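A single protein chain has been omitted; all remaining protein chains appear in their positions.
After this line comes chain A, so read on.
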Amino acid sequence: MSSVTSPTPQVSLGRRVKRFMSDQPLVPLIILLIALVIVLQILRPGIVNERWLANTVKFSIPLALLAGSQTMTMLTGGIDLSVSTVATMAAFIMASQAAAHGAPVAVLLALLPALLIGIANGIGAGVFRVHPLIMTLGTSLIGAGCLQVYQRTVIATGTRIPDLFTWLGTGVTWGIPNALALFIPVAALILFIQKRTGFGRLLYALGDNEKAARLSGAHYWQVILALYVFSSLLAGVAGLLYVGLIRAPSSLSLAEPLLLPSVAAAVVGGTSIFGGRGGYTGTIVGALILTVLTTLLTILQMPEGARRVLFGAIILLVTAVYLRITEDR
């Protein structure tokens, strides 16, 4: 800032690079992603091929969808910790209803709890002004309980995953994962909402300065309600896709391991947890980084404990470095 005032156009290379990166926050992330892939290739030559690429993309997509919920809610300074429960509920209900009623009805039934939890979250956070962290934790607790009770009642019917979701989850056409057929439109929708609609601008505005946004005429509770409903439905869709990929329809903790990584993916992708800054493109790269990182740590054949330690340390390191790079404007 102060050094710019000097009349000489000679700015040191390091400073120029830094300023370029802070203007283009995606660049350091993509560099990190490529670096991770190169390390992977060095450690296990030949692993980086078409099949590996397809697999990485396949496993990144459910994470990126859930992280989409986190990105959207974080823009307003919130967070949605009910996504994993919503995703698991959607997956389990879809799989248990598909046997009796067919896929379309099952999908609609599966998204119903997602809608309800989204509305509850939105009313709690928007109307009653409960901290979103608490609100979504509470609804996820309720949801998990309901799911277990529901499981008791349908234990006899058995579960089945419709072919469509197996095709979407695991299928590959000409080397390209079929899941992209779902993900690209959804991601485009999220980006469109964030960048091109009034609703998206309101999200940034509320996260940046809530008071100013309200004084400018934003209806807080309406925006928040719409946001959490959208976030929850997105999580439901992610659950439907994930069960097609994992193929464990009767698991009641299916998407649970994705909850904290989904927060991490959004944070690593440069979305500020305090709101007002970030975007979905960074989150997608963040999800890819986390997936490659997981592969890397698996290949190193470390014990589970050491792997988790490294995972946590790297998330912290990346976030800290990234903040340093982008913050200094």
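Quick note on the criterion: a contact is a pair of C-beta atoms (placed from the backbone, for glycine too) under 8 Å apart; a residue touches a chain by one contact, two chains touch by 3 or more; residues count from 1.
In this text, contacts and distances are computed from a predicted model.
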item	value
Options "Phosphate-selective porin O and P", "tRNA N6-adenosine threonylcarbamoyltransferase", "Autoinducer 2 import system permease protein LsrD" or "Cytochrome c oxidase subunit 3": UniProt name of the undisplayed chain	"Autoinducer 2 import system permease protein LsrD"
Touching the absent chain when the full complex is considered, from A:53, A:99, A:146 or A:218	A:146
Hidden partner chain, touching residue among A:105, A:134, A:212 or A:299	A:134
Chain not shown: contacting residue from A:17, A:43, A:105 or A:309	A:309
Contact set of chain A toward the excluded chain (per top definition)	79, 120, 124, 128-131, 133-135, 137-142, 144-146, 148-149, 152, 260, 263-264, 267, 272-274, 303-313, 315-316, 319-320, 323, 327
